[in-house]
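So the structure is just underneath, and the comments pick up after that.
With one protein chain removed, the remaining protein chains of the complex are shown where they sit.
Presenting chain A:
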Amino acid sequence: MINAVLVFNNNGQPRLTKFYTTLDTQTQQSLIAQIYHLVAQRPSSACNFLPLPPLLSQGAASSTGPSDAPTQITYRTYATLSFIMISTSTESPLALIDLIQVFVEALDRMFENVCELDLIFGYETMHAVLSEMIVGGVVVETNIERIIAGVRSQEGTSGKRKAVQAASASLGRGAMPGLGAWR
């Protein structure tokens, strides 16, 4: 299963944190920091798999068989953002790379030419996209059309609108839902 999905930018600032197993906030932060440390070291030509950071390697089982412990970290960097998936051995490493790709493409469709800023302001939408794809650490959908349809059914096409308006509204936020789209 997928244990966590993380997104952070080139400076290690988190943009999305989703842990499918409970972890206290402090440990979450240090885990993110450790993974960022690993990602930051890697040249762009390197492969998309990270060694386990110290926090995770402590309890990792030595046997090759499947277990509950997360054993693989797959990441992929797009421009300023890195997408990370921490998973157990029941996931295929190459398929996870594709899954990240699907996630990013879905975001791209939602936000129309997505950029980091969109994801900052539209992070609720980003969570919604993710929860259409992964539930409780298990992949439920890989078809972009359906993912988009699922998110749209929740919020219409407001996700992009919100972010765009947040970034470019010139008449104050009276005209802008400001992510409080329910107003």
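Criterion: a contact is a pair of C-beta atoms (placed from the backbone, for glycine too) under 8 Å apart; a residue touches a chain by one contact, two chains touch by 3 or more; residues count from 1.
Going forward, contacts and distances are computed from a predicted model.
J.: Per UniProt, what's the omitted chain called: "Vacuolar fusion protein MON1 homolog", "NADH dehydrogenase [ubiquinone] iron-sulfur protein 1, mitochondrial", "Ubiquitin-like protein ATG12" or "AP-3 complex subunit delta"?
T.: Per the UniProt record, that chain is "AP-3 complex subunit delta".
J.: Write the list of chain A residues that the hidden chain touches.
T.: These residues of chain A touch the chain that is not shown: 1, 3-4, 9, 13-31, 34, 41-51, 54-62, 64-66, 68-70, 78-81, 86, 90, 92-95, 97-98, 101-102, 105, 108, 113-117, 120-121, 123-124, 127-128, 131, 135-146, 149-150, 152-155, 166-170, 172-174, 176, 178-183.
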